[in-house]
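Left out: one protein chain. Kept in place: all the others.
So, subunit A:
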Amino acid sequence: MKILKEFGQYIKMFRGMFRMPENKAMYWKQFMLQCNDIGIGSLGIICIISVFIGAVSTVQTAYQLVSPIIPKTTIAQIVRDTVILEFAPTLSCIVLAGVVGSKIASELGNMRVSEQIDALEIMGINTKAYLILPKILAGVLTIPLLIILAMVLGIWGGRLAGSAAGIIDPSIYDNGLLMGFSGYNVFFALTKSFVFAFIITSVPSFYGYHVKGGALEIGHSSTRAVVVSCVLLLLADYILSALLL
């Protein structure tokens, strides 16, 4: 019952969001601020995890492909496809659900509890449109870009690790990358990243915006936002894979 009520409130949240802004320049400023917070703010962690995911993929794939009849280029192909199809979009977005999701939920929760949202309402500002919409739009714009970067860095990390550990020569790795490449995989990964970006930004916004109580409740809503986002990400991952692959 509680889930249904929350879902209803979540849908209702979008209803009041799409109205003419009071001042387009201020909304644009808020959107750019969120692009910076979500996009640039998550750049470091995405770079680090992508390189290591690619590196670990190469080492583990090489470890499992022990047959001499399997060409080494296969390692590059497997790393490329797993990074593009799964690791870059899903793993990165699960990390982003923690980093970005908790930040959004606690920021909005704090604004709610300290009456800052009420203060904006009193001024005649549509708080859903001013506070939530820029976060969702910024997420939907910047997170797919981060995922593209994660794909590139993941594949590069694999090349680096393969070369450093003497598993695969860089030129062989490069050849492998070009073999049997399907552009549809990138399309699929980007489709996932748009859906994931929407979940990562809208779910924590919902929990943060509707906080009632004090500091303890802000913490609870932040945790709940991350947990629900992660579960929805995995669910969406399965549904999209079943539908699009």
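In this section, a residue touches a chain if its C-beta (ideal position, glycine included) is under 8 Å from a C-beta of that chain, and two chains touch if they have at least 3 such contacts; residues count from 1.
Definition applied: contacts and distances are computed from a predicted model.
Selecting from "ATP-binding cassette domain-containing protein", "Thiolase", "Glutamyl-tRNA(Gln) amidotransferase subunit A" or "Protein GlxC", the unshown chain of this assembly corresponds to "ATP-binding cassette domain-containing protein" (UniProt protein name). In the complete assembly, the contact with the undisplayed chain comes from A:Ala119, out of A:Ile48, A:Ala119 or A:Ala165.
The missing chain lies against subunit A, touching residues 19, 22-23, 26, 110, 114-116, 118-119, 121-125.
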